[in-house]
Structure formats: C-alpha cells, structure tokens
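These notes concern the structure reproduced below.
Every protein chain of the complex appears in place save one, which is left out.
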Amino acid sequence: MTITSEPIPAQNMPVPVQDIPASDIAALGLRESSTFDRATIADIQRAAATGVYDIRGWGAKRKVPHFDDLLFLGASMSRYPLEGYREKCDTDVVLGDRYATRPLHLQTPVTIAGMSFGALSANAKEALGRGASEVGTSTTTGDGGMTPEERGQSKHLVYQYLPSRYGMNPDDLRKADAIEIVLGQGAKPGGGGMLLGQKITERVAGMRTLPVGIDQRSASRHPDWTGPDDLEIKIGELREITDWKTPIYVKIGASRPYYDTALAVKSGADVVVVDGMQGGTAATQQVFIENVGIPTLAAIPQAVQALQELGVHRKVQLIVSGGIRTGADVAKAMALGADAVAIGTAALIALGDNDPSYAAEYAALGSAAGFYDDFQDGRDPAGITTQDPELASRLDPVAAGHRLANYLRVLTMEAQTIARACGKSHLHNLEPEDLVALTIEASAMARVPLAGTSWIPGAK
Amino acid sequence: MVTLTAPETSTAATHQEAETVDASSAGAILDTFSVDLAGSPVRELNQALHNAVDGQAWTVTTPEGKHSLAVGINAHVTVTIDGHAGYYAAGMHQKGDVTINGNAGVGLAENIMSGRVHVKGDASQSAAATGHGGLVVIDGNASARCGISMKGVDIVVGGNIGHMSAFMAQAGRLVVCGDAGDALGDSIYEARIYVQGTVESLGADCIEKPMKAEHLAELGELLTAAGRTDNPANFKRYGSARNLYHFSVHNSTQY
Partner (left out) sequence: MCGIAALQLRNPLLHPQMGSLLSSMMCQIVDRGPDSAGVAVYNTPGLVSPGTSTLSLLGKDQGVPLDAITRELEKLLPSSAATAVRVVGDTTLVSAAVGTDLLVKAVSETLPGSTIIGRGEHVAVMKSVGHPMEIAAEHGLEAMAGSQGLSHTRMATESAVTAGGSHPFSVADDLCLVHNGSFSNHATVRRDLKREGVVFDSENDTEVGARYVASRLQQGDTLEEALVNLGKVLDGFYTLVVTTADSMAVVRDPIACKPAIIAETDDYVAMASEYRALAALPGIENARIFEPEPGKVYTWSL
C-alpha cells in the first residue's frame, strides 16, 4: 500500500496498520513503539471495535526459549559415534506398562497429539490415523469423541477423557488402545475448550449432544473428581471398566509440572503427558494462549525430576508436546528425559495446513499461507480445521496421511542421525549430558550447561 | 469396520425417550449369584459382571463404601448392592439394572448410557454426571452437581439436590421431588428440569418455563418409572433461556 499524506482515522483504515511495508516506515523516518507495536495496536483496535476478546488457534506466537537454544555434543574421541545408516539405532518405545496389561508398543517415539473431530474434519482425523499407522505410532482423539474414520484407520488410538465428556461412552472406551485423562492443555492450562458455532454441524452436534450451530463451551474441571486423591479413585474406575488392560495417561498443561507430574504418578497414571505453552489449540482466547503456562523446554526437566525422585523415570513414561517440529527437537526432548513426544500443529502442516497452493484463498480470509490461525472459523481452505463439507472434501485422507507418514519418518530419521552421532544405539540412551545451551535462559530452563562452560544457572 | 457411536449417543438436539429396559424384558432370570465383598476383591466382582450374560441376578453384600462397584456393566443383568457404595458405583452403566440398598458416593452412575440405577438412600455429589441415557433414581437426597453435564439421562430424586446441579446440562430430564440448591441449571443447554419444592436460585441462562400438557405427561411417566406417586401438577419446569448459545458482548459477565 502507499501512505497518503493525510492521516487516516483508524476506523477507516483500508488495511490493517501492520501491513505497512517496513521500507515505507524507514523512508518516512517513522519509529515503531516497542510497547505499542503494530500487532498491539491492531489488537486494541479489534477489541474496541468488537467488545469481545480475540479467539484463535495455533498456539503461542511469542518467542520463548526453545529447543533451538540447545545443541548436541556429537561424539569424537571421548565418546564414539555409531556408523550412520549401518549401525542400528532403535527408535521403538513401550508406553503404559506400569499397571496396564496391554501397553502400547510404538515403532517411533513421535505420536500424534489429541485434536478433536469438530475442530478437525473427519477426513483430517482419518488422515492422522492413516499417517500414524503407516509408521507404527499412535494418534489421539480429542474433545468430542471417537469417529469410525479415525478408529478404523488408527492402529494405536488414544481416547481422550476430558472434562466435557463429549462423546464419551464405554463402548469406545473399551475399543481404545489407551485412555488419556486430560487435565489441561499447554496452550491453556486451567482453561476449558471451546468450539464456535460455525463448526457445530449436525454430525458434530450429534456426537456432543448439543444443539446444531451453537457456540460450545467446555468445562475446565472434570465433573466428578477434583485433585489427585479423587483422580486415583477415578483411574481405578477406568481400570475396572477396561479390566486393567488399557494404559491410562494423564495429560497436563505445563505450569507446575514438577508437582503435577508427581501427583499424576501418585494417582496411578501409567504415562504422564506434559504439554508446553507452545502447544497448539483449535480455539482459545489469545490472552490465554500467550500468557498462561510455561515453555516446553522449562517443563521437561521439572517433570523428569519428579519422576526420578519417585523412582519411576522410564517406568512411568513421559510424553512431551508443544512446539516439536524437527528430529532435532525430538532428540532434544528425549535427551532431557522424555520417552516420547507428541505433535499437533506440525502434523496439521504436514497434512497440508497453511499450504501455499491456497495462497489466494488465505488472502481472501485476510490472512496468508503460513499465518492462518482462525481455526475457530471453520473456513480453512486446506479443508483440515473445518466442518464445511465442500472444504473438507479437498483433503484426500490417503494422500494427506501419506504426507504425514513421510514427515514422521523424517522426524524419526533425523533423531536417529543425531543419536548415532552421540554414540547411541537407541534414542532412549540420549541424556542431558549430550546437550549444551546457547543462551543463559535455555541453560537455566533445560538444566544443561551453557555451551563451552560447565555452568548451569541456578544449579546447586 | 466397527461401529463406534452407541445408539443412545446418536441424537443431539432432539429428545430421546428414556430407555428403561430391565432384566425381565430381556428374558427370565437365568441364574442368581452372590458376592460378599468382605472376602472378595472388587476386581473379581467387576470381572464377573463383565463376563455375565443377560438374565443373571447378582447380589453384593458388605460393600462398606468401596469404590467402583459394578462399573462397566454391559448386559441385561440385575445387581443388588446391600449397603453403602463408594465413588462411581455403576459407572458407565449400560443395559442392566443396579439397585443400591444404601447410600452412594461421588459420581453415582457417571456417564450412564442405558439401563437403570436405583439408590434407596442418598447420593453424593455429581450423581449421574454426564449420563447419556437410562434412568437414575435416588430415593433420598443428592448433593452438589447432580446431573452435571447430563447428556440424555433421566434422573429422579425423591429428596433434595445440592448446588450447581444440572450445570451445563445438555439433554435428558432431571426431576426433583424436594428442593434444589443454588445455581440450578447454570449454563444449561437442552435438558429439562422439574422441581416440586423450592429452588434456592437459578444459574445463568436457566429460567422457569411453562408446564404444558406434554411436560405433565413426560413428568408423570418419569415419576411412575421411578415408582413415585407425586402429582406432576405440583412441579415447576426449568430450562434454558438460550441466551448464552452464542457469544455476545452483552452477556460477557454471564460466562
């Protein structure tokens, strides 16, 4: 756009203020406020115009210390590397063998996180199942129940047990390969979910026992238990119903992971899932996404410490999620002590979300490929975060599933490559001592030394 | 390919008739069994009930408030628990008929799908929470959060219910022959509530609604199904004002 000499009143601004090219700003000698930057100004203008908080998907966008701030110490003389592509580096993982008689045995430690049918189309759910099954890993339901498409195409399906209990029923419970009791999500620890009316189609409404087209709110607390002493009894009930066969996970949004992990273990969980603040979400208040919870990097050492102190590290498995993108992220999470990871946002991208081929349609929605986060709107051009039949039909579950499988293979191979370089014949043998940090913040959070030093801020 | 949605969960906005199948409609009693929990673990009881076939009748003695009694039943069996039950008695119940000759703890018949659960005494908080179908009868009082997030279950309480009952109740019917506590039906969706006594206060978006002939009729059926003789004409009906179905800035203080 061009900047006219006359100031334009904000409410008449033809394009969002943040769209002014940086070159124009420089040419005019304008200086942007760090406090009231253009995104902040746009947020204030949006709030003033609508009177409602901003709801969006995609998870936290702010920059926080992350896996990028860690580096591996490849082997050379003091430790010896394995021969890439030849010497074996195993990737399999057993989840849930603490109490359950039928634990999951996955071929890769990269699993698919819970995302609801409702937030996602049935085709997208099917594609997640296909992709995960192709590489021998698990996928997870979400708030709203289990669809036949997903169950049918998922070799290992984790059934989420959520506060809303939408679509919860004992038949599906018995069909699940694992049960994940959800206390919170990294994007919104302490908050309930929501699904706006555009996505409450007849089928979604039917599965959730809700009127079609309403804005659905989800509870933030379970209706029939509160706290670990009652959770222990709840886990006992679920085990009784499933005859002690099915592993039971407890998923927490990362805020106080040291305490919450310990309490999940004491309550009898087989597996603890810790979701950091970079974890995605389909629809939540932006203020919640950006301001509640702690980064994944900071959460892992706390959770691992709790497991170690209770003597159950590797016995009660730890799954970590929130911002996993590459095999390096996978390897770093595991080196810090995770047994497996879960991916959500990255899986959606692999399916085809925010694909540049839909650039024009993203632009028509006031967004761009790579920026689209209005998952609550149900108008996703890629046909993934929608219930619109025409849009949803754009996603071929077979092809999308295959793309996801490819991506999962790459993540696994990348993690193996790093593990071999660190001299490991199994991903599980990665350890914190294989890592150093690039920044003081990451060093303090991950509890690994600042690169080139033996210093860990805050370590005793 | 498997069918994953139970028939009783397959409808939403439209109301579904209460399914009150009992063992007798599935055939004559085949055999009777009895389990004394003084000398036998709950695990064995539940495993036996999961292996049970239609028509069997089970009696459980010395329950002494133990948890997760008779959970996950999925056959037309009759279970009688002689004494008080702990948390989640008859949880996720399907098809069968469970009677508790005593009180029940937290989460009685939680997520019940079908069949019938009858408590002769009182029920603790969150009775019939998230129930999708079937009938839950409580002769005594139920405490807080009775019928929370109910999704099609019918509940008949002979006495009073506690605060926050029918919170976010989506479908089904809650009948209270006594009084209701604070914030009844807060954020209610399409469930219907009938109260004979007083209501301490109504929750957000819950209002009194007229009793039409159809409501008197369905209330009469529910009371009869619960073995009660209260007069439907003495009840008031409550349900959703549907003002919170769509986010609106005007309702921001209500959420």
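We just call them A and B in the order they show up, numbering each chain from 1.
The rule is simple: contacts are C-beta pairs under 8 Å (C-beta built on N, C-alpha and C of every residue); 3 or more make two chains touch, one makes a residue touch a chain.
Model, not experiment: these values are computed from the prediction.
The chain that is not drawn here is touched, among residues A:84, A:227 or A:366, by A:227. Contact with the chain not shown here comes from a single listed residue; of A:266, A:313, A:402 or A:426, that residue is A:266. Screening B:72, B:105, B:158 or B:239 against the full complex identifies B:105 as the residue touching the chain left out. Against the chain not displayed here, chain A makes contact via residues 221, 226-230, 232-233, 256, 259, 263, 266. The set of chain B residues touching the chain not shown comprises 64-67, 83-84, 86-87, 103, 105-106, 121-122, 124-125, 143-144, 162-164.
Definition applied: only the chains that are shown with their structure count from here on.
Looking at the complex, you find that chain B touches chain A at residues 1-6, 9-13, 42-43, 46-47, 50, 67-68, 71-72, 74, 86-88, 91-92, 94, 106-107, 110-111, 113, 125-126, 129-130, 132, 145, 148-149, 151-152, 167-168, 170-171, 187, 189-190, 245-247, 249, 252, 255.
Listed in rising order, the residues of chain A touching chain B in the complex are 50-52, 145-148, 151-152, 164-165, 167-175, 196-197, 202, 205-212, 214-215, 217, 219, 223-225, 230, 233-234, 236-237, 240-244.
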